[in-house]
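Read through the structure below, which is laid out as structure tokens, and then see the notes.
The complex appears here without one of its protein chains, the remainder shown in place.
== chain A ==
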Amino acid sequence: MKKLDAFSRLTELSQRPLILADLFADQPGRGQDFSLQAPWLRLDYSKQRVTAEVLAALQQLATQAELQSWREKLFTGEVVNASENRAALHTALRTPAENQPAELACVEEQLQRMEQLVTRIQSGVWRGFSGKRITDVVNLGVGGSDLGPLMVTHALREHAQPEAKSLRVHFASTIDGSQLFDLLEHLNPETTLFIICSKSFTTIDTLSNASTVRSWLNSHCADEQRVLRCHFIGVSAAADKMHAWGLPAENQLAFWQWVGGRFSLWSTIGLPIALALGAPVFRQLLAGAHAMDEHFRHAPLLQNLPVMLGLLGVWNVNFLDIRAHAILPYDGRLKYFPSYLEQLEMESNGKSVSRDGEPIDHATCPVLWGEIGANAQHAFYQLLHQGTQAVASDFILAARRYDNARHYAHHAELQAQHQLNIANCLAQSRVLALGNAAVEPTDNPFRHYPGNQPSSTLLMESLEPESLGALIAAYEHKVFTQAVIWGINPFDQWGVELGKQVALQLQPLLVSTLDEGEVLLDSSTLQLARYIQEQQA
């Protein structure tokens, strides 16, 4: 990135003072000028520390990094994940069937298979070992097989179709079995179905949960084959491994190597979404994402919402040296959105080698975290307003809420709460940007607000399956845009491999005498392991 011509121009521009209060004072139409509209989503980036000159230089940076041609490679299925020699065709998962090339007919085929399963389960045709209908579904998956479906299912619960409401959908991901332990306490083995989601079907977290479940079910029904047939569905890119685990072909759904785990909620990994909300709702989610794909592919760079998010991120990280990024949805339904984005952004762009494996000499993904905005006000906003860290923020908000609750006697109160929520959202981004300038000046040092913390506001008309689909896709493409500019591969995750290996190495040592550990382990790990052995003895 540093070799690109625009880099030095941007460095130069970043040396000038960029004070948001001044920028707003000097540019009366700034709010209007620095907003853009995409399908289902509006972005106001006027509270970012940018000028027209900066934007023009950022556009050049993207062009010089060949964003446009990389974008085409992404959409046309070329190998964009070089270290694993794969395409990253998650956009194909939401392409309408009629526009799908013949070689990707498998997408619609699996989607329809998934819908048939959903219908069988929701309508009560699918039966447990004792012949009873399924009342509860537990998704066993971790990472992309958990965060995306969990986030969407929670966000769109209000949109659940009547036929989906009879099913309760749960999520269990943790390797320690804690979530399962709680769930199995009150679930009925006769009426609970488990979805095992793992792209490789070797993920130890998920398979250890699955194995516990299998043992639980077997204690209620000794007929192993019946348990497998009636209580498990596998979703994976490794059919052979699913077979080996004992899943019959009818209980398997496929997706493909070219679907990255954190981009997989659009595939059959979305099964829990379709079960909890209804297959048509899942299709709407895909349609919203597809609309954003088309926008990303065709809109001019500075009118392009995902590109703009990406450029602003690069500006903040590489030129303003802002290394933290807060995700602040002002909407309780988006509770899991920050943790979803933590994976999407940090697993994709938390890299320090180039696409060719060369070390890079600039910063990449910032530390990213978040919380429901209004709750975070009572948690970490203190640091945003008066701490010593520069933090960039994304505020996410729906303009309309509770349209579906007009018939309730407490509708007016709910509406009032929504208004209060909006006021808080707008107030916080305003104070972060302007600091004391937003109010009367004071000489009380404890009441000093320096401001100038940049933020973007993403506004939806309302939170619908389509607008959520568009929002998620926008962040996916933001991540891709940044990766192209940073010259890194966002689709691999080698950084998570070593820890898995070492855990496998440690596992047998923990139950041994630890003599071998003397040679293999550092003194810290060794003494921790000894202490644990003592406690367990």
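Everything that follows uses one rule, which is that a contact is a pair of C-beta atoms (placed from the backbone, for glycine too) under 8 Å apart; a residue touches a chain by one contact, two chains touch by 3 or more; residues count from 1.
Criterion: contacts and distances are computed from a predicted model.
Matching "NADH-quinone oxidoreductase subunit L", "Tripartite tricarboxylate transporter substrate binding protein", "UDP-glucose 6-dehydrogenase" or "Heme lyase CcmF/NrfE family subunit" against the UniProt entry of the left-out chain gives the name "UDP-glucose 6-dehydrogenase". The missing chain, though absent from the display, is touched by one residue of A:127, A:283 or A:401; that residue is A:127. From the options A:53, A:109, A:158 or A:223, the residue with contact to the unseen chain in the full assembly is A:223.
Taking the whole complex into account, chain A touches the unshown chain at residues 120, 124-125, 127, 129-133, 223, 225-226, 229-230.
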